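Our next item is chain A:
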Amino acid sequence: MLLNQFLILGAVLFSIGVYGVIARRNAVLVLMSIELILNSVNINLLAFSLRSGTADGHTFALYVIAVAAAEVGVGLAMVLLMYRNRRSIGLDELAEMKG
Partner candidate 1 sequence: MGVFPLSPADTTEAPRDERRETELGAILGALGGNVADSLLKPNDDIWVRVTTESWRSSIETIRSLGYAYFCFLSAIDWMPSPFGKGENDPTQPAPERDNSIVQGYTGGATRFQLLVRLVMPGSTSGVNIKCDVPDDSMTVESLVPVFAGANWHERETWEMFGINFAGHPDLRHMYLPQDFEGFPLRKDFPLLARIVKPWPGIVDVEPLPGDENEEESEQS
Partner candidate 2 sequence: MGLVDRGRLPKPLTTLFNMGRSYSMWVYQWGLACCAIEMGAAFGSPRYDVMRLGVIPLPASPRQADLVVISGTVTDKMAPAIKRLYEQMPEPKYVISMGSCANCGGPYWDSYSVTKGVDQIIPVDVYVPGCPPRPEALLEGIVLLQQRIKNEDMGARWRGEGTVPMSAVDGESAERGGVPVVAG
Partner candidate 3 sequence: MAKPKVPGLLKGLGVTFGTLMRTVTEGAATVQYPHEKETPPIRARGVIALHEGNCTSCMLCVRSCPDWCIYIEGHKELAPPRRAGGAPRKVNKLDRFDIDYALCMYCGICVEVCPFDALFWSPEYEYSEPRISDLLHDKSKLGEWMETVPEAPELEAGAEKKGKK
Partner candidate 4 sequence: MLAADLLVAQNVGFYLIAGVMVVGALRVVTSNNVVHAALWLVVVLAGAAAQYVLLAAEFVAITQVLVYIGAVMVLFLFGTMLTRARIGAEKDLNNKNWVLGVPVAVLMLATMVIALNDGFGNEQLPLDAPPINTETISDQIFGPYLLPFWALSFVLLAAVIGAIVLARKD
């Protein structure tokens, strides 16, 4: 197995995630895209960890997962708040609201 296999897989997922963040209007979908990005990061972390033979990457992957969970929790709560107030979870409308 090549190291690059994993790294490029990570890169692909990352890019798809970025596309999702840019293109999606629905806030929940944006959060999902962010999850994609975080997962690609995890793959990289673990791949490097295997390369170096240490457990640092694992520890950080765990932390990433934990923080991602917290992020989703708060993010979705915000989405819900938004939905409750505006009956829509379109992000561009949110931007309009500001201006």
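Per the selection procedure, all candidates are chains of the complex that A comes from, given by their letters.
Please note the rule applied: a contact is a pair of C-beta atoms (placed from the backbone, for glycine too) under 8 Å apart; a residue touches a chain by one contact, two chains touch by 3 or more; residues count from 1.
Please read all numbers here as calculations on a predicted model, not as lab measurements.
For chain A, the touching candidate in this complex, among 1, 2, 3 or 4, is 4. Touching candidate 4 in their complex are the following residues of chain A: 1-9, 11-26, 28-29, 31-33, 35-36, 39, 42-43, 46-47, 49-51, 53, 55-59, 61-63, 65-74, 76-81, 83, 89-92.
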